[in-house]
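Below you'll find the structure I mean.
Our next item is chain A:
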Amino acid sequence: MSVVAVIVATPLIGAAVLALVPGHRLGARLNIGFSAVTLLASLVLFGLEPSSGALFVVDAFNIYLIALTAFVGLTTSVFSAGYIAHEIAVGKLDERKLRFYHAMYQAFMFTMLLALSANNLGVMWVAVEGATLTTVLMVSLYRTAASIEAAWKYFILCGVGIALALFGTILMYMAAQPVMGPGMAAMTWTELMGHVAKISPAILNLAFVFLLIGYGTKVGLAPLHAWLPDAHAEGPTPISAVLSGLLLNVALYAVLRFKMLLAANGQAIAPGPLMIAMGLASLLLAGLMLYRRRDVKRFFAYSSIEHMGIITFAFGMGGPLANFAGLLHMAMHSLTKSAIFYAVGHAVQVTGTQRIERISGLTVSHPALGWGLLAGVVAIAGLPPFGVFMSEFLLVTSTFARQPLLALPLVVGILVAFGALVLRVQQLCFGAPGMVEGSGVPVAEVPLQGTLVPLYAHLALVLVAGVWLPGPLVAWFQAVAALLG
Partner candidate 1 sequence: MTPLLATLYQILQMLLVLALAPLLTGWVRLVKARLVGRRGPSVLQPYRDLLRLLRKEVVLARNASWLFRAVPYMMFTAIWLAAGLVPVFTTQLALAPTADLIALIALLGSARFFLALAGMDTGTSFGGIGSSREMMIAALAEPAMLMIVFSVAILVRSTSLAEIADFMMSGAVGLRISLALALIALVMVAIAENARIPIDNPATHLELTMVHEAMVLEYSGRHLALVEAASMLKMLLYMALIACVFAPWGMATAGSGVAAALGGVVVFVAKLAVGGTLLALFETSIAKMRVFRVGEFLGGALLLSLLGAIFLYVSRGV
Partner candidate 2 sequence: MGLVVSAIAFLFAVAVVGAAAKRLPQAPTVVYGGTAAACALIALWAALRLAGGGADADLVLPVGLPWIQAHLRADALSAVFLIVVNLGGITASLFGWGYERAHHESHGASQDGPVLPLYPLFLAGMNMVLIAADAFTFLLSWEFMSLASWLLVLSTHRDPETPKAAHLYLLMASFGTACLLLAFGVLATAHGDYSFAAIRAHAPAAGAAALVVALILLGAGSKAGLVPLHVWLPLAHPAAPSHVSALMSGVMTKVAVYAMIRVLFDLLGEPEWWWGGVTMGFGALTAVMGVLYALMQDDVKRLLAYSTVENIGAIVIALGLALVFKAAHTPVIAALALAAALLHVVNHSLFKSLLFFAAGAMLTATGSRDLNRLGGLIHRMPTTAVLALIGAAAISALPPLNGFVGEWLLFQAILNAPALSEWSLKIEIAVVGAALALATALAGACFVRLYGIAFLGRPRSRAAAEAVEVGRAMRLGMAVPAVLCVVLGVLPTPLIRLFEPALRLLVEAGPFDGRAYQPWFWLAPTSAIGNSYNGLIMLVVIALLSVVLVLGIHRKASDRVRWSIPWGCGFDGPDPAAVTQYTASSFGQPIRRAFGSTVFRARDHVDMPAPGDTRPARLSVTWTDPAWVVVVEPLARAVGWLAEKANRLQFLTIRRYLTLIFLALVVLLVMVAVTQR
């Protein structure tokens, strides 16, 4: 448990320190440093036995998510260092804002890790709410009209969502309290799992609906998704990367924890149909939305909605194969989407625009970046040999074998989104490169700021996962898949 405490405490201390450190270079380095320590600490978890206490729990479900979160946190902090150097250079950000930015970054990591490792449902809720607050502040970092608008929308919608989630949490306690008696136990996940079979299903059902809608808003499920594209598009790109790569996963993780409770109860309504419906809605809506997008970051934000839809659908289907696919897809989407946002961040910086039609020929002007972006989109589109292919393979085949009629909209949705992704990535990566927005300088002559290591590190992981999954990970996935019902 002390290891978990270290993992959670490191970013908290980091936030405090970074709030005081002047100078963006030092800040960025410290940011990387704290993230690295967090990652190292989280890697230690792999060597320990699963355990749970009153506050924290480490089991098959969150052990890899914690490590994944810490890893993406680190790579994003590396990317962020190069990113902000450019933003400072062009005068879009200043030192004061950056101090705030770095502190908030670590605070955000703290809330993410806390939400993942919390055993107490109330603590988990507080952490998710904290995550909302920190990211709202970062989305509005540029203080442009559009970014404030986006932050505001994000905040209101997620505020309502989080309120509904709290209500769900309270309902969960109300349901458990008659069986488990008053006190902390009735809010502790591991305890609940032990007693949930005896809990009356009626309130449990009600609680799950509120939790699904509440946390589902944060997951970005249609029709609760409206905040997501704008928040991704208007904030700094590193934040878009962690929003898509981490926050959505954490919110979904929260939903799934409750789904496990329902599955273990046995008498409660099957949450599957609800999740399937919302997953399909997200998938189809986002797939169609992709076609009309002109802002590259908003485009990939919709792609995140699409994938969250796929994942939710998978967990809605349930069963060992679909659940496995969902868990794998969560990890793969997290890595791939953040990689795409790194690449997009670089692309936007070299071309000076976020409009898709004004970016072209990246494989010609900046081959390493262009091919990296292409590989990322290829991976997220579900093409082999990347990991998303494996999860979509499992999901589509197992769905069709069990519910052929559900597989059709799934496949149609995936194909519709696929068409848009390929269309746009061809535009971005191929053709003749143009000029930097608002100047006569050819894009090809603009040097790339920062390093592409995070991008390629993520792609390498996704590639490896596409052909080979390590044994322990498979064992975790299978254990969790069994619990998810």
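Selection rule: all candidates are chains of the complex that A comes from, given by their letters.
In this text, contacts are C-beta pairs under 8 Å (C-beta built on N, C-alpha and C of every residue); 3 or more make two chains touch, one makes a residue touch a chain; residues count from 1.
Since this is a predicted model, take the numbers as computed values, not measurements.
J.: In this complex, work out which of 1 or 2 touches chain A.
T.: That would be candidate 2, which touches chain A.
J.: List the residues on chain A that touch candidate 2 in their complex, please.
T.: It comes out as residues 152-153, 156-157, 160-161, 164, 202, 205-206, 209-210, 212-213, 217, 223-224, 226-227, 229, 269, 274, 278, 285, 288-292, 320-321, 363-364, 378, 383-385, 389-390, 392-394, 396-402, 404, 407, 411, 414-416, 418-419, 422-423, 426-427, 430-432, 466-469, 471, 474.
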